[in-house]
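This view holds just a subset of the chains, kept in their places.
Every chain is named by a letter (A and B) in the order it is written, and numbering of its residues begins at 1.
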Amino acid sequence: MKLITAVIKPHRMDEVKDALQAFGVHGMTVTEASGYGRQRGHTEVYRGAEYTVDLVPKTRLEILVEDEDAEQLIDVIVKAARTGKIGDGKVWSVPVESAVRVRTGDRGPDAL
Amino acid sequence: MEAADIAFVVICAAMVMLMTPGLAFFYGGMIRVKSALNMLMMCFITMGISSVLWVLYGWSVAFGTDVNGEGGGLFGNFDFIGFQGMLDLDNTPELLTIAVFQLMFAVLTPALISGALAERVKFSAWALFVAVWVSIVYFPVAHWVWGEGGWIGGLEIDGREVIDFAGGTAVHINAGIAALAAVLVIGKRIGFKKDSGMRPHNLPMVLLGAALLWFGWFGFNAGSELAANGTAALMALNTMVATGTAVLGWLIYERLRYGAYTTLGAASGAIGGLVAITPAGADVTPMGAMAIGLVSGAACAWAVGLKYKLGYDDSLDVVGVHLVGGLIGTLMVGFLAIEVGGFAQFVLQAIAAGAVLVYSFVVTLLLALAIKHTIGFRADEDAELTGLDQVYHAESGYDFSQSGGGSAAGSAGDRIPAATQTGDKKVDA
């Protein structure tokens, strides 16, 4: 099994969710994050002090998938999240050794 | 004007002043977090713009003696430009008292419109809109209704006069229909009807706004008597009764239709009731106020759904609450008014409402079109997606991160505030 992590622009969330559903993925875990990268932030002004804010809001998704779906799923996410502008984010995958569904104790593919 | 009345009206003025920030919170809490500050600022800026224009010529246009003479009644003269000739404190305290009280109305009314335009207009265009709109719509219409010689105030059928105690026509119908005209020009938010994230970012803030509005509205309504007497007391009582009932009206409607009593519904119902009782409260019994409250609460709850059916994006339901509530109050008092209520009175009310509807709609539409085709009214798409707070105000609403500027809202990387580096030169040079 693999764990796919995707860091995307918050306003692409709906598109990615739709794409995942179409692909047949029915579960994920989402966290609010912020990103630092090529997409430089903006300037904020507070009473005469200007700050260059370099962390920009991102949404972070984690999706467990079976090995054979991993690469394809990455493509699906990348396509749905893309706006073509700097800061679109990253998607990566790491190997998972075991996964369990808490409710049932099912392991492996059945846990999804 | 007696000392007691001055005391009453000056304090009512302060209470009405608090309504504009109240409105800002009421609206601001309903917005997605990324444009919440912009919403607050759209309201706050009217406190600056209308105050300045009021001194320069607004008071004179609205409350100067009618310049068009008998039968005209379209706007006041310019004798009070810059408040000249009004400062004989011992002999004319009432002019100043009314001037500060009515200023607050000129601040609030354009602010009401802002909710309809939420999350998608240029801040500078909005400021321009406010300045022109109060000048060519609000000041004249206020004169029609309340000014010496104003034509609506002077209408008479069978000895009956139009009842608009505290501003059903001049404030709420006026702002509500202007909101409709403006959104027709400006168009919908990106994602309207589709975006799953368009929900309030801070409901307690919405309730805070509603609470401050409710409080200030006692000043707005009772203070409009310009005296502390039985009518003011009745108005205050009816304001409470109608508003409380409207809360129930909205909640019952929601419970029946959606199965839940929402907080947003309670807050909205309160505003609906306050709007509806505004023109009517001094002329109906408490039982009548309950009727107005119940109808306005339920009707506004229904009316806020219209935008989805008809397809105009009145973001925060200025039409559904202020226009609909204002019409309900203005028309119902036609039938319910103590003694004078009846069909003749209803016709009078309808004429007043209709006149304001037409004038405000047409002029606002032209104004919005003019802004659209000159400096542009709408924020560009990127600004709308990113959020207006960052683009126009260079700020983020909240930063709850422990690292200070850490995650949710970004952190400042340039670690020397610019002002210390080069910024100061710009000014001190």
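FYI, a residue touches a chain if its C-beta (ideal position, glycine included) is under 8 Å from a C-beta of that chain, and two chains touch if they have at least 3 such contacts.
Predicted, not measured: the structure shown is a model, and the values here were computed from it.
Recorded composition of the complete complex stands at A x3, B x3, labels matching the chains displayed.
Note that in this section only the chains that are shown with their structure count from here on.
Each chain gets a centre from the mean of its Cα atoms; for chain A and chain B, those two points are 42 Å apart. The part of chain B that touches chain A in the complex is made up of residues 195-197, 385, 390, 394-396, 405-414, 417-419, 423. By the touch criterion given at the top, residues 11, 13-14, 32-34, 41-46, 48-57 of chain A touch chain B in their complex.
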